[in-house]
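The other protein chains are all here in position, but one chain of the complex has been omitted.
Think of it as A and B in the order they're written, each chain with its own count starting at 1.
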Amino acid sequence: MKDIREDIAWAKINKDVLVSLENPRKMYWVIVFSALALFSVGVGCEVYQYNVGMGVANLNNPNVWGLYIATFIFWIGMSHSGTLLSAILHLMHADWRKPIYRFAEAMTTFSLMTAGLFVMVHIGRLWQFYYAFPYPSERWVWPNFQSPLLWDAMAIFTYLSSSVLFLYVGMIPDLAICRDNLHEGWRKKLYTFLALGWEGTDRQWRNFRITYLTIACFLIPLAVSVHSIVASDFAMSQQPGWHVTSFPPYFVAGALYSGCAAIITLFIILRYVFKFEDYMTKSILKKTVRLTFAIAMVWTYLNAVEFAAVWYGHDVDAKQVLIQKATGPFAPFWWGMIFCGSVLPLILAFKRFQTNIPVLFAVSLLLNLGMWLERWMIVAPTFSHGYYPWVWDNDQWPSLVQWGMVMGSFGWFTLLFMIFCKVFPSVSMYEVKEMVYHRSLHLKKDETAEQGAH
Amino acid sequence: MIDSSFDRRDFLKVMGWGGAAVALSGCGNTSIEDGKETVVSYVEAADYVIPGVSVYYNSTCAQCDAGCNINGRVREGRVLKLEGNAASGINRGKMCGLGQAGVQHHYNPDRVREPLLRNGDRGEAIAWDKAYALIAEKLNGVSGDEVAFLSGGVSGHLKVLLGNYLESLGSKNHFVYEAVSPAVVRAANKKAYGNEMPRFSINKAKVVLSFGADFLGSWVSPVHFSQQYAQFRKGVNGQRGVLVQVESKMTLTGANADRWLVVRPGTEGVLALGIINALGASGVALSGDAAAASQGYDKARVTSETGVSAEHLDKLVALLKERTPSLVLAGSAAEGYAHGSQNAAAINLLNQVLGNVGKTIEAPAVLPFPQMAPAKGSSLALKSLNEGLAAGKYKVLFTYGANPVFTAPGSMKFKDSMGKAAFKVAFAHYLDETALQADLVLPLDSALEDWGTQVPEYLADGAQINIQQPLMEKLHPETRGMGDVLLALIKQRQADAYKGFEDYYSYLRSALLQNKGALGGGGSDDDTFWDATLTSGIIKLAGAAGTLSASSAAGLKLPEAAAADAQFPMHLIPSVTANLRDGRHANQPWLQESPDPLTTIVWDSWVEIHPKKAAQMGIVEGDIVEVASKTGTIKAQAYLFPGIHPDAVSIPLGRGHEAMGRYAKGFGVNPFQILDAVYDQETGELAMHETRVKISKVGQRVIVVKDEGVIGGKQDGRRIALSKTTDQVKLSEEI
Partner (left out) sequence: MSVGTLLENWSEFRHFHPVDDKPHDPYKWAMSIDLDTCTGCNACSVACYAENNIPVVGKEKFQHGQQMHWMRIERYWSEDDREFPDQGAQFLPMMCQQCEAAPCETVCPVGATNHTADGLNSQIYNRCIGSRYCSANCPFKVRYFNWYDYPTVDNVWPAEMTRQLNPDVSVRGKGVMEKCTFCVQRLRAVEVTAKSEGRIVREGEVQTACQQACPSSAISFGNLVDPESRVHKQWAAQQVVLEADEQEKNKEHGTSELRGYRILEELRPYPSVMYLEQVRESAV
């Protein structure tokens, strides 16, 4: 099975991709409006919560963090695979990434933006959120640089701005193509502006490559650090179940895992909605699936490391939290996480499922459900079973407001993502051309590639 | 000037000093009318009122009858917080939660703000003079015998004025009612010691054996006893006092006991006699009465009847014998039965056997002004009032300081009886259940706005008169002090005698100044004495020491244990909690949200069931159970409580209001409603613990709203609240 047909004409690539900006299937609009509806639910919940108080989320003392933080970690994690595909695989010259990295990179950006919202809805005084920024204040008050939450804010902000930059820089040659091929209108103006006068000269390409590579190199440590820092929110605290040394790599693995699963989901959706069957081929899907499987196993291993460290350690309180997760009121969710995160991915080891689109669609969603449960199971049980038995409380079921906002975040993310795919080319045209070109070099007898010269 | 037609004896009576045991000094001083004083308005603030700076006034807590002296913090004309008055011998600067909540009584949003006259189902606001005129009109042509006045415990000048008013009406029907009072114990104490309330010196005892006396929570003078308890725990020379509590349902005091002995309900007296018997057997000399009374109460019988193990009985007897003096207390659990008087007598006899009388049970100071002494409430009073009302004897009924519609046992059907009186006047702070039945509701000042004098029943530290003074201006212009109202009413009858007193303040001031020599202000001028009195808030009286009289316990005999009741197999123990007591303060939100110390439940009632019994019946926490007595049924959530006899259930009193205010109405159930009409055979007091009930599951389940976590007060092996036994510590080395 080939990653891509070598005989696709470059003009056809342009045409196929550009058509996605104009004329998607009806399903596109179904998705967009469903997402909008979900998002509205989330907005409604936030308006209510903002006005009445955080209490409507049914959080309490000591269960002060809930789904907001869990879902925040989830979205941060989701963002990692974009970087994995675009930066890490770029450096490793895995050229099968080329048709899919663009949307993965977009996913990174938008999931970070979604994650950022959860910080906002989580804090009790949203209107004072800027206190967390190290801005020069007339009162000479700085934020607390000791707090992992502050590191978080900084890391996410840096990561988000770098991701946007990376996404944008990587798109410049394609924006030029859009500029050149689209009819007059606001879009043309937009592309003209964003293409920065790209003409594809030699010098431009040289500078472009260097810039892109530099940002890629910058982004990789950043990506690793971001989720390590999110892990620090927990690992640097003193609470049983959180105070775990292996949390940073565990979080990074989990992040890549959920990101890859999300890529599979979106891969399947985009392939269908924008008729990208020629570019998002089953072969690439298969490679993604294998990558996901590998990461799933790493994650499972790190999970086992954590459990073993707790189980054989002398921290009775941490051990109790673990036992409580497995046997207490959270048990269905915790075992659900184990099933979705460690057992279900075993399906991906079978070749016949590696290209089975319906199965993969379902599995990828379930993997992400598992990863979401993982985040919840990190956050909630420690609150309900901490050091102090008097306040143990397992009955704190999140209110509909919390669930509404979790749903709303999916709406928001999907909305942003779908709009992006409609406005910007979600398949990198110039890199697909490169890919086709390199493959075609092996087929010298075939003239097709030559004809595609543009 | 004193009117010439107003002779000296009448004068003394008016002022409340008639029959005083102390000679009046300075009598004839004509400064009565000089007692007019106006309270300076806050707009023209006095020079001692500095914005931003708090001033403190001493007064007296009115949340219960213990008479703690308080110190109110006032800033910018608002009372903010109540602290204990450190100079008080009663509470020594300390306060209980109930007392702290006094400010919420004062600032309560549900207070009655103007006189209300019944018009159908509604109350119509009327002016005070119309209300007074209406009372005069309704009293016109009614004989004194047809007027009844129901009040809570009253003392001091208010009691005098009230008595004078009733006398002016020709009525002798003053019913002093307290729903929760140690009336049986008073009677038993009177018999055993010659005093209704001797002084109990817990701090001097090495062992305290309490038969259901919740002296740390709600019994008599808990703040005072708590301080004594602290000294008792510190002990002398490091020998820590030992507390043994005997009861069927654990009280707060029981929860602090070194040994909590659960007894079959009603067998407290049996255990007391069993201890006497065992003490006799171990060589303690018994009087003839004691020997006779305890005859036959051998260990086998006592252990089988009470359920206390022989081991614990032996240890207790050994301890009592070894460590003297000790102190034995008879409390509400012991007295709450048809044989409550015998129970209390048996318990008091134990004190005599142990030689505690005169050592830890001491004579109280004698109050030189007996007419100031508190009129002590009992439930017998309500019983006779109810009988009179039911028979249509009373045409006009006044109620003050009591809420009998809420607190009367359901079997009494007091509400119906009350309806038979033609005109009912309620002096009230809230539109409570009783006020709602009244025809005229007269709104009263809060205790923090009103003048008064109070004498506590339990004189912890010599005789004293407590001063109650306003800590701030009235919140609501149309409320009146009870003294002012009584003064206005009595002026309707005896205008001449009282015409010199513009208000209760001038009455009070005159009265106190009139007798300042006896009140310890002999050498000072009026203003100096008055200022000093208001400053300290306490008038300490040099009274003669009282005496205890030995008495005989001849003829003490406990009844045979009652046969099991097949239809109603369980005992109902209506428990008195420190915060809510009889429910008069249920509308103070701090008290509603302050968790019950033992169950940590808030804002609701509960049925305490022993876990073993609950397991048999398939009841788990939060199950709604129906508790049915002969009189009625109530439904409440179950709480599995290990500190209760398996044959008993307990429901706290004080909640279950159908009126009164936003913080009280609709929270919990009212166990008074299902109390059977069983009375103590000697005193006629309501036997609160005699109601038998059956319980059944209703089939609903709720989440119990409480502070404790899901593991119900276990520490899960963690080092949180630690405990040691006396042989593991060296208390003598502590400071």
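Miscellaneous remarks
Criterion: a contact is a pair of C-beta atoms (placed from the backbone, for glycine too) under 8 Å apart; a residue touches a chain by one contact, two chains touch by 3 or more.
All values derive from a computational prediction rather than experimental measurement.
Among B:A205, B:V223, B:A345 or B:A553, only B:V223 touches the chain left out of the display. In the complete assembly, the contact with the undisplayed chain comes from B:G254, out of B:G212, B:G254, B:P374 or B:G388. In the full complex, subunit A touches the omitted chain through residues 52-55, 58-65, 122-126, 128-129, 131-132, 136-138, 140-150, 153, 233, 236-239, 383, 386-388, 390-391, 393, 396. For subunit B, the list of residues touching the undisplayed chain reads 52, 75-76, 78-84, 91, 93-97, 99-101, 103-104, 107-109, 216-217, 222-223, 226-227, 229-230, 233-234, 240, 242, 244-245, 250, 252-262, 312, 315-316, 318-319, 475, 578-579, 589-595, 597-598, 600, 602-604, 612, 642-643, 662-663, 667, 703, 705, 707-708, 712-715, 717, 719-731, 733-735.
Here is the rule we go by: only the chains that are shown with their structure count from here on.
Distance between chain centres (mean CA atoms), subunit A to subunit B: 67 Å. The residues of subunit B lying in touch with subunit A in their complex are 703, 708-711, 713-716, 718, 720.
Those residues of subunit A lying in contact with subunit B across their complex are 320, 387-395.
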